[in-house]
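For this depiction, one protein chain was excluded, whereas all remaining protein chains were kept in their positions.
All chains are identified by letter, namely A and B, in their written order; residue positions are counted from 1 within each chain.
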Amino acid sequence: MVTKDPNSTGITLVLGGARSGKSAFAESLMPDTGDLVYIATAEPRDDEMSARIATHQKRRGSLWNTIEAPLELSKALKATNGKPALLDCLTLWLSNLMEAGRDIDQETKTLTACLQDLPGPVVIVSNEVGQGIVPDNALARQFRDHAGRLNQAVAAVADRVYFVTAGIPTQLK
Amino acid sequence: MVTKDPNSTGITLVLGGARSGKSAFAESLMPDTGDLVYIATAEPRDDEMSARIATHQKRRGSLWNTIEAPLELSKALKATNGKPALLDCLTLWLSNLMEAGRDIDQETKTLTACLQDLPGPVVIVSNEVGQGIVPDNALARQFRDHAGRLNQAVAAVADRVYFVTAGIPTQLK
Partner (left out) sequence: MVTKDPNSTGITLVLGGARSGKSAFAESLMPDTGDLVYIATAEPRDDEMSARIATHQKRRGSLWNTIEAPLELSKALKATNGKPALLDCLTLWLSNLMEAGRDIDQETKTLTACLQDLPGPVVIVSNEVGQGIVPDNALARQFRDHAGRLNQAVAAVADRVYFVTAGIPTQLK
């Protein structure tokens, strides 16, 4: 059983597959009161994505201050000014970076440096995408490789790492 | 090490990837004697599927009473009348439901309500399908989303949840 710690500090990484309940679990780790920041990397490009974003917003309620950060994640993290933040999610950010032609290794280094300097606690959601069959196309393989390395890099600087399966969290670190 | 408990009651969910040994592990949780019910959601549509069903039947032996339930799962569960049942598997049932155009959210609610009212113990097998790369086509993404939510819903009412990797069970709940 995972108990919420309102005084918890530092970096928490929440990993899981698609529809594993990782976002709901990540939200459950946040304090019940006070100013909270939601850092959204998603952009509502189509109906499917809009519906998903609306579902997540409805669950969170209206007390959150949302920062949209499809690309400039470190800037958004610094703007939290020590308030507890929930970042959802790293894999969508990676997808946006790849589409924008950014240098992923450099962006990963900038992010981990920024996380280690952050004054407030942050809970970070990310997808596990590397446990299926090797994808046919090269771009999907590149994405999978970058996602794996990004998760490793953030897990290395995280104070706590959870893996969520069918709504059940397991603490890995 | 997992020890078989012949008096065990309630709902046990066994999750795992393809060829993870989840069916064999689920069968190992069943009592050695007495009337047992096997609820099969698979339909032998092609040679590949027929061969798979035959392999599973051979391993179980001939003492089981089999109920075929490609769609009407709750009806099959009620028909067990308190006898220990093994249900294999939820993901194939979901696939049949989607093909038949059923309302998945409603079917999920009906199933979890039925499970909570069941007089006898049941072991349920299901696949983890959400830890690979995002599928190209929309139908596969829908299936993955439904499967994740279905696994979460059943895990929430289950007394025990196992995840099987390379034949080795890990208890999640």
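Basically, a residue touches a chain if its C-beta (ideal position, glycine included) is under 8 Å from a C-beta of that chain, and two chains touch if they have at least 3 such contacts.
All figures in this text were calculated on a predicted structure; none of them were measured in a lab.
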Which residue of A:G17, A:P84 or A:P169 touches the chain not shown here: A:G17
Given A:A51, A:A100, A:A113 or A:V134, the one touching the chain that is not displayed: A:V134
Of A:A26, A:I39 or A:V161, the residue in touch with the unshown chain: A:V161
Residue ranges of chain A at the interface with the undisplayed chain: 13, 15, 17, 128-134, 138, 141, 144-145, 147-149, 151-152, 154-156, 161, 163, 172-173
Absent chain, residues of chain B that touch it: 17-21, 48, 128-133, 135, 140, 143-144, 165-168, 170
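Here is the rule we go by: only the chains that are shown with their structure count from here on.
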Averaged-CA centre spacing for the pair chain B and chain A, given as whole angstrom: 31
